[in-house]
Structures are given as structure tokens and as C-alpha cells.
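Shown here: the complex without one of its protein chains, the others still in place.
Moving on, here comes subunit A:
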Amino acid sequence: PKPFLDDINRPRSGPPTHRCSHELKCVKCKEGLPVIVIRAGDAFCRDCFRAFYIHKFRAVLGKNRLIFPGEKVLLAWSGGPSSSSMVWQVLEGLSRDSAKRLRFVPGVVYVDEGAACGQSWKDRARTLADVKSILQTTGFPWHIVALEEVFALPPSVLRCSAQEPVGTIGTYKVAVDSFLQQQHTLVAEGVGGSPNSTPGEEQLSQPCTQDPQDLAGPPPADQTEALSRLFDSVKTLTAKEELLQTLRTHLILHMARTHGYSKVMTGDSCTRLAIKLMTGLALGRGAFLAWDTGFSDERHGSVVVVRPMREHTLKEVAFYNRLFAVPSVFTPAIDTKAPEKASIHRLMEGFLLRLQAQFPSTVSTVYRTSEKLVKAPRDGCASGPRCLLCMCLLDVDTADSATAFGAQTQDCSQMQSPTPPAEAPTVPCCSTEVGRAQNCAQAQLCSHREDSRACVIEQLCYSCRVNMKDVPSLDPLPPYILAEAQLRSQRYGLATWLGECWRGPSRHWPPWGRVPRVWLPPGPRRRSRSIWWRAVTMTCTPAGAEPGCPRSRRARMGRQHVIV
């Protein structure tokens, strides 16, 4: 396919000059006065635009058939235009006539990130008051959490919980039919009030629930300070944005698991996902783009993240919100008013929006490309160690030093922060003269700190490692991250020790490094690839370390018993 050549328009510095507005009619109904131009020249009138917009939302949900009737879905609302539009669409969708209405049970969560952006509690309280009033009008159960609560998260949030088997289309249909039948039965038995009410609706009509930690007052000052310290210590805006996103995801995940939500909906629009795709490539997340930008993201196990707004461009969202008065709350973000070259995210956004202004098919082309990305597991293994932070399957093989990629990742893992002892304000520098014993203790502390940093770094994927380069000290990180890193390291240490007891010493550490991740050249010929593959594995794996060769199922099962 030649997407760029197909609908390339002549570059223009302003709107095209060949139309007179009074002659223009809506392309759909041919009658109404157009208000918006979508794509490359389709003018829609107000009503047709509204129908088009709503239809797109329902179609995306219906096409993917991931959200089952009666399922609890958490809507992640940032206050921005796209997520506000999403919440509004859900609200409208639930109130329609019974044949077409949405059938899941929503809740809304808002994360207050003011501390990371350096806002005062007064400003945050003002924003929160607006947020609360909007949440109350939706009528959904709502939760407001401050980002500071990451300091109280348990390490279990980083563990991929047991994945439920993905339903097939047949399962979905069966679920829908049984749900409708249940509804009819309820109505027939005279239970549950009006014919349109569902078991879910009773929850909705309850007064809005709130977390036990009510946000009547500010979060604990030490947590706010810890969060500010963390973000101030990060050197670049790119790393700050990535870290913020990671922490926010963990927090929302925890909320979803605690309150029994099995799905999380985020309001990422088409434009936003196109920018995310390009940014992901620049940040080294190429292996995970399908999860980062696809409709569904199942890497967290029991909680699946879906993106129903992924076919709406920001322009359509902005127009819809304005024409139909969708409430939203402006919240300054960590990069508000940042200049264009401040971070990779801003740079990509500027690049794509500029290109889009001249070639209106840019965003949709990038989006169509992202749709083609496949979530095939590497080397045929669907399960394996996951990155500590982003929870994607690890794409790093420290044993593969022959390639440039391997050499780079080794550099990352061995990279220490420039001056670990001197930076920490609370710990006296190694050059203190207080006493030898103390010096000894400090030296031990320094080496311990380096060890714990290495212990965390080696459990990260490539892009998270690159991010951590801009975080000079891992101490300000929330404790759940460090605790989980320790736990995993100990667990694999035990596994290796047991493995050594069984088989003798192994040259490879960590054990997941044994699975060779060899980049196969692109090409359709399976036979030649397998011959090449066998040649490579025979030359580079040492005798005795066997992973590339096909192993008997029994041998593989035996190894799995060792990993606790």
C-alpha cells in the first residue's frame, strides 16, 4: 500500500481557496449548513457530525467485543477534552433506549497530579472542587486519588495477576444473550422497577461513593514532599513524563483491582496515539507499540486497558465538546507551556501537528499503521519475566553481547549513577573524618546502593533502562518499586542456586538471559531462517546451555519447577 501517495494533498499554508461558504452543504445529508471539515475536505453539518461521532464510539466498542454486559469498567478521566468526551459518551450511551444502550457498569477515577507539577494545595483544591461537581453530575461512582498515594501502594501492584481466558465472539454473543434473558426475567418477575433498569443501574443511582481517604484535606505532607523530591531529581522532561505515566498507570491499576473493575477505559484520541507511537519508537519501545497504542492492552493480567476514543481525532473531539457543551476541567500538566524541544513528546507532537496541517492524512496514516501491529510473543514464548515498571515482556538479553543492541543494553545495566555517595543529602560523604567504623559503614552503604540500583535496572526493559539513566538516584522512588525489585531478585537468586545444585554452575545470570533473543532477518522463507537459526545457536551457545535447541517437554517442565 502506498498511503502517503494515495491522498497526498498539495501542501497549504492556509485553508484552500476554491470554495464559497454559502454553496457548501453537508456531504452526508446534502442539506444542512456545514460546521466542521473532517479528514481531507468532508464538511459535516451539526447533526450529521454528532451522529458520526457517536456512531464511531459505539462502533469501536462493538467491533472489538471485549466489554461484556454487566462488567465493571473504570473510566480514567484526566479532565482533558478526550477523556471528558469519553465519559460523556458513556453517560449518553447508558441512557439510550434498551435495544442499543451500553451494557457495562462504569465508575470514574480522577488522579490529582498537582504535586508532580509543582502546584500549591490551594490551586489543587480549587481544581478538585470543579472536578467533584462534574463527577457528581455524571451520577457514576467516582474516586479521586492523589498521586501521592503511590507511596502507599503494595508491591503486588507490579505483579501480573492471573489472566482470564480471552472470550471468543461466540462467548460474547452467549454472554449478551444470557444478559438480555436475565433482564427479561427480572422484568417478568416484577423485580427491579422499570423495564429499562438493570442490576447495574441500582449501583448507579446510589449516591456517589468515595474512597475512605476523603480528599477533604490535603494528602500527608511527607508524601507530597517525597513526590516533589522524586520529580525534581529527574533530570529531563522526557523521563519525568514517562515516570509520571508509569506511576499514574500503577495507581489506576490498583484502584481498579481494589474496587473490582476488570476493565479500564482511557481517553487516548487518534492524534494522541499517533504521537505516542512515534514517541515510543524514539524512546526504544518499538517492541511494545502494539500494547501501547492498540485498542486493548492486556499486559496487566486481570485488568485490561481499552481505548475507545482511538478513532477520534483531537479536532473532532474539540468540536464536539464545544458544540455540545461537554464539561471538562483544565488541569495544568507537567509540561504545560514547555517549549517544543523540551522533551521528545513535545517534539513529536509539534512534528506531527505541523505535518498534519500540510498533509491532512498524516495522523490517520500513522493510526492505520498502528492498527497493523501484531501482539505476537517473541520466540514463541508467551510468558516470561516482565519489566518491573511497564510490565511488558523483557526484551533485553544481556548474554547477547555480539550485537550492537546487546552491547548497548549491557552499558545501560552496568551504568552507575555519576556520584552516588555525594548526592544524598542525608548520608554523610565517604570522605568524612568521624571514624573508621563509620567510613567502613559508608563504603558499605555506597556499594549497597549501587547493588540495589543494579538490581532494579537489570529487571527493566530497554526503554525503562534508558529512562532510569536520567534518574540519578533510585532512593526517591516509591517503596513498592524497590521492594518488588528486591523480591524478584531474591527469587531468581534462589532459583539459580537451586538450578546450580541440580545442574552445576551456569555462566549465565540472570537466568532469563539464557533464552537467546536473536534477531532474525525479516523474510518469508521459513526453511532458510531455521537453518540460519540453528547455525547461530550452535555457534553462540556454549555446550551444556541448551535453550535454543528444541527440548523435550519433560525437560522444560523440570526447569519450570525450579522457578518458584
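Note that in this section a residue touches a chain if its C-beta (ideal position, glycine included) is under 8 Å from a C-beta of that chain, and two chains touch if they have at least 3 such contacts; residues count from 1.
Note that contacts and distances are computed from a predicted model.
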| item | value |
| --- | --- |
| Protein name, per the UniProt record, of whichever chain is missing from view ("SERTA domain-containing protein 2", "Ubiquitin-related modifier 1", "Interleukin-6 receptor subunit beta" or "C1GALT1 specific chaperone 1") | "Ubiquitin-related modifier 1" |
| Residue in contact with the excluded chain [from A:Ala125, A:Leu323, A:Leu373 or A:Ala454] | A:Leu323 |
| Touch with the omitted chain, as defined above, among A:Val37, A:Leu230, A:Met278 or A:Val326 | A:Val37 |
| For subunit A, the residues touching the chain missing from this view | 13-22, 24, 33-37, 43, 78-83, 267-269, 271-272, 275, 314-315, 318-319, 322-323, 330-333, 335-340, 345-346, 349-350, 353-354, 356-357 |
